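Structure in structure tokens, see below.
Every protein chain except one is present and positioned as in the full complex.
The block that comes next holds chain A.
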Amino acid sequence: MTALLEVEDLRVAYGKIEAVKGISFSVEAGQVVTLIGTNGAGKTTTLRTLSGLLKPSGGRITFDGKPLGNVPAHKIVALGLAHSPEGRHIFPRLTIAENLQLGAFLRTDKAGIEKDIQRAYDLFPILGERRKQAAGTLSGGEQQMLAMGRALMSQPKLLMLDEPSMGLSPIMMQKIMETIVELKAAGTTILLVEQNAQAALSLADQGHVMEVGKIVLSGPGSDLLHDESVRKAYLGED
């Protein structure tokens, strides 16, 4: 069986500076896979390349059996790959409901869209309460919920979450992580990028540690969580 997402020797460069230096990993349907590592390790660059915002300088990306490398960004979501970007990037002057509708921009099944918007409100009740409010007025954690809800609106085969816990209060962070566990239980395939290694590894099936553009360590999430070098480098233990 081939994986849903197959990344082979992927390289991405900004001008002459290579940010991703030949990484390979795969995501099987139903799995949660996480990329962890410090700032500047190339995690966000990897996700932005997968969703077409950056062009790879080398290597191969295969998603659901199709090569992705040169597909323009606006055609990626139609293939079933949704991206909740770092920094949330909700549309601040549109309402919450409009943001969610934009997540379903390419869908034409009105009834289905309505049902999924309702599902997003069930998942995050605060969004439902404030549906007519401009998204820019939400708190950071609420914006994160909106960004995740919006990404789910395309009914993706693979959901990519970039730093969903960044800048959130501990309570909000926990809420977001619980939601990811819920989504996983519902069978959603997730590629999760996180700096919060503890949280990410404890819910991931598979984890990859990135350092300056390379994957330096891979393994099941629980193994990495107990790996001594990971604990030292990312979990702040000596």
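Throughout what follows, a contact is a pair of C-beta atoms (placed from the backbone, for glycine too) under 8 Å apart; a residue touches a chain by one contact, two chains touch by 3 or more; residues count from 1.
Throughout what follows, contacts and distances are computed from a predicted model.
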{"item": "Per UniProt, the name of the complex member that is left out, chosen from \"ATP-grasp-modified RiPP\", \"Glycolate oxidase iron-sulfur subunit\", \"ATPase\" or \"Branched-chain amino acid ABC transporter permease\"", "value": "\"Branched-chain amino acid ABC transporter permease\""}
{"item": "Residue in contact with the excluded chain [from A:S24, A:T38, A:S57 or A:Q101]", "value": "A:Q101"}
{"item": "Touch with the omitted chain, as defined above, among A:G30, A:P67, A:P92 or A:G112", "value": "A:P92"}
{"item": "Sole residue of A:T34, A:S51 or A:T179 that reaches the chain not shown, by the stated touch rule", "value": "A:S51"}
{"item": "Touch list for chain A against the chain that is not drawn", "value": "51-53, 72-78, 82-83, 85, 87, 89, 91-94, 98, 101-103, 105-106, 150, 154"}
